[in-house]
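Below, a portion of the complex is reproduced, with chain positions unchanged.
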Amino acid sequence: MNDKQLQKVSKALDTFKIETASWAFADSGTRFGQFYQDAAAIDTPDKLADAGQVHQFTGCCPTVAVHVLWDFNKGEDPKAIAKVAAKHGVSIGAINPNVFQDQAYKYGSFGNPDPASRKQALQHVIDSIEIGKAVKSQIVSLWFADGSNYPGQANIRQRKKWFEECLKKAHEKLGPKQLMLIEYKPFEPAFYHTDIGDWGMSYVLSKKTGPKAKVLVDTGHHFQSQNIEQIVAWLLDEDMLGGFHFNDRRYADDDLTLGSIDPYQIFRIFHEILYFGFESKKMPSIAYMIDQSHIDKPKIEAMIQTVMMAQELFAKAALVDHEKLRVLQTRCEQVDAEEILRRAFFTDVTPALVEWRKKKKLAANPLLAFRESGYEARVAKERKARRQK
Amino acid sequence: MNDKQLQKVSKALDTFKIETASWAFADSGTRFGQFYQDAAAIDTPDKLADAGQVHQFTGCCPTVAVHVLWDFNKGEDPKAIAKVAAKHGVSIGAINPNVFQDQAYKYGSFGNPDPASRKQALQHVIDSIEIGKAVKSQIVSLWFADGSNYPGQANIRQRKKWFEECLKKAHEKLGPKQLMLIEYKPFEPAFYHTDIGDWGMSYVLSKKTGPKAKVLVDTGHHFQSQNIEQIVAWLLDEDMLGGFHFNDRRYADDDLTLGSIDPYQIFRIFHEILYFGFESKKMPSIAYMIDQSHIDKPKIEAMIQTVMMAQELFAKAALVDHEKLRVLQTRCEQVDAEEILRRAFFTDVTPALVEWRKKKKLAANPLLAFRESGYEARVAKERKARRQK
């Protein structure tokens, strides 16, 4: 890497923040069971402490997404949680309502034929918006498990209308700085139809909902072989891309750590964003969030690993020579255009990452440094003891 | 089947027209080669004669989609072709421009970085619109093979803008009764990215293009496991569904005869349309078109088989008890709601089809009747001789 490249990467990394998720520090599993970790977070303070560790070692994770149902107790002041976060050097990021676990949501939330369930879901989303205001979070992330399992069971169009209705009502409650991100997913846990099944449905609903509604792209929520970076490019062009839930997958929504299965795809997503920034002369404001649910890796290590990989792939994408690329694309010189991407991807950016970390007074290898800190062993012992009480 | 059911089916069939495609009567193949049929149509008059046979025996295929490049000679009056069609008892249906075969389109048509290629493609589409006017066809079907094969090769957003630009210009040329249908396809013949890759992209472009642009759904142009009937329901709800290209597939865009792999899926698509008609109290105007490319079945038989299957599945869908279904869906009585669909699907509608055909003075079994007519043997002999000249 030459000096110009080092600078490019350093500048890019300065702008790169990625949000961790509180739930990723707790035990999780598949429908077939869970494997427990002594060091897994038990409660929200644990999660925020762990998130604080990730930020302390990586320097790029100042915010933590929270899950309303799991992280806030009814009746308590949400600011108390924000204070705990602050104590650990982080602040509260995206607010994630949970409208899929209560028994009322058996047949859906915003799309439920039962008005009582819809009302309950809407109230919960509005409560979440209020929590967001209280903790000065700017993003409300909406994921709906709504859908149906069998043909004929659901009136798809009617449910769409209920969604439009509820989303608009929620949108009215947003504060001036709040944004509502609408996530899509083609399957699971509803198997026949999902009410918001793809980016087109998120887009249509966002457009109808209002100016503060944008699309949330979860990299694992796509059909096999779908070109995600093209969706990203289109949403950017339409000014409708709100943010990402990052993870990786092979078959379904596997929620693996980032770049573990197909790192080139994540690189291409970053490339489309940076290329858009270059061409439009303004980097878009996008919420990068991690949503992973690794069932066996140690939780904090897995998070640091993902953050480091995100930085590495972002740094590689920053090396793409946009000027040259544009010329080659215009001339249809496809071999050379492809090699521009490929050479950036295969550049070893480790030296640049190390240098940037040095500049930020961070350890050269956050994963090793975290291990050496002894934090995990410490909390494993303490949490294990706490569990046995 | 009771009398009420017979009437329901009969009424439904009265409204059901499906368009054949001129190209489906000619030899076709895969990239690995073609298997030739003596009876395959050689030229446009052959194709129209064959389409006339299909209509004569089925009574529901009064129009034939044409492919501008293959069916119209430059400089000739398109009305001459319309006259040939009339002679065979059919008329010209959707006009399909071809902007993918000329060497100019190597890197795309409306999305080509070369302005000359874009201009040529736009001119061809405009010419096609004029042909449509001349032959009183109401639909211009736009399918674009545009895309790229390798990451980095194409500026996805720039190509999107060129598409917006060209589509608008073409839209301006539409006559008062003409509609422009924009097709989507996620892969093939461009393998890395397709400029109009899914229904969301068709939707966004159609919305920008103008009030006469709608989405065209080809049943084979989807990701594996994608819920097509949900897309249909959404497009209906948005008043953006223009028409269908019907065929079946297992893995990719296999262009097999209708309902050969998954007849229940086609049934569900018809159901969503009829259910929409019931609820909105007005049947939507949708162009049903067949776009199949069976490589080995005898061409005319394959077309009649598809038409008969389409009628059969449409008749089954007409048997769904909408009133009851609506109640069950509202109550989330999912087993019974599902059985409503399933019982309709498994009802043997053959007696109703036979009766309807009798009413229309058609043979009870169009496929057998066509075989007995001796048409295929006759044209096979004549066309074989013609080929050897």
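The letters A and B name the chains in turn, as written, and every chain counts its residues from 1.
Heads up, the rule we're going with is that contacts are C-beta pairs under 8 Å (C-beta built on N, C-alpha and C of every residue); 3 or more make two chains touch, one makes a residue touch a chain.
Only a predicted model underlies this, so the values are computations on that prediction, with no experimental measurement involved.
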*Total copy count of the complex, if 2 are in place?*
4
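Throughout what follows, only the chains that are shown with their structure count from here on.
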*Relative orientation of copies chain A and chain B, as a Cα rotation angle in degrees, nearest 5*: 180
_Rounded Å distance, chain A centre to chain B centre (Cα mean)_ = 40
*What does chain B use to touch chain A in their complex?*
106-107, 113-114, 148-158, 160-161, 186-187, 192-194, 197-201, 203-204, 223-227, 229-230, 233-234, 236-238, 264, 268, 271-272, 275-276, 279, 325-326, 329-332, 334, 337-342
